[in-house]
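Removed: one protein chain of the complex. Kept in place: all other protein chains.
Entry: subunit A
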Amino acid sequence: MSGRVLVGVKRVIDYAVKIRVKPDNTGVVTDGVKHSMNPFCEIAVEEAVKLKEKKLIKEVVAVSCGPQQSQETIRTALAMGADRGIHVDVSGKDYENLGPLQVSKILAALAKQEDAQLILLGKQAIDDDCNQTGQMTAALLDWPQGTFASEVSLEGDKINLVREIDGGLEHIKINTPAVITADLRLNTPRYATLPNIMDSLMNNETELHKPNHRTSLCVGLIPLFETVAPEDMQGGTDRSGAMLRHTVLQSGKPKRIILSCLCI
């Protein structure tokens, strides 16, 4: 199989950052907070670049939907070895409402436009944990999907895939074109080296796209009511004596109780 691979890369808050909820509970603090490429997207980019190095595909195109800063994420993909970038400009209210349904519509449209043979995505983003974009994109295109991939190998115009599922590992074979989502053990992403980063800064390989009205970004709006931080952990108490005492008090006379060790 030769041809073009589309890789979706999402800009998210860096995994090492301590998330803080905004005082008005409308969301999490993002201003001034370190952002980077979603770790599962890094794995997807690495897999695409590996396929290109093995000469099984011709071109890797990195796609990101978001505001101006998404270009940094695309540049990281370029520095890792992607050939071209497409930045779909979504900002303001539209960006706040951007979710898997909207992104998958965009990716489906781009896949047709770019005549892509393969779409590689991370299995989920670490900020919303939706795990939906890959599946929705495949459904919109009516393409086969290989999700939670931990091994990918191309065989002619088919793909052999190992999927990580609850019961263990599942081996499937799907036709191309297809959508694959990357799981953790698919590969270890390379670091972008300084010369490659400098190259990606200087070369203008990123196109800017504005989503057209047919993509209807407002459809499928999920209203967000409130964001709260989880409660602080409370200390535990030793209740080992309580069961016995409680039973004795209730009946008024001592009972023979087999005390199983119930310490909470």
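Going forward, a contact is a pair of C-beta atoms (placed from the backbone, for glycine too) under 8 Å apart; a residue touches a chain by one contact, two chains touch by 3 or more; residues count from 1.
Basically, contacts and distances are computed from a predicted model.
> What does the UniProt entry say the missing chain is called, choosing from "Thioredoxin reductase 1, cytoplasmic", "Auxin-responsive protein", "Probable D-lactate dehydrogenase, mitochondrial" or "Integrator complex subunit 11"?
From the listed options "Thioredoxin reductase 1, cytoplasmic", "Auxin-responsive protein", "Probable D-lactate dehydrogenase, mitochondrial" or "Integrator complex subunit 11", the omitted chain resolves to "Probable D-lactate dehydrogenase, mitochondrial".
> Looking at the full complex, which residue from A:Ala62, A:Ala79 or A:Leu98 touches the chain that isn't shown here?
A:Ala79
> Looking at the full complex, which residue from A:Gly32, A:Gly92 or A:Pro195 touches the chain that isn't shown here?
A:Pro195
> Identify the residues of subunit A touching the omitted chain, counting contacts across the whole complex.
14, 16, 34, 36-37, 72, 76, 79, 188, 190-198
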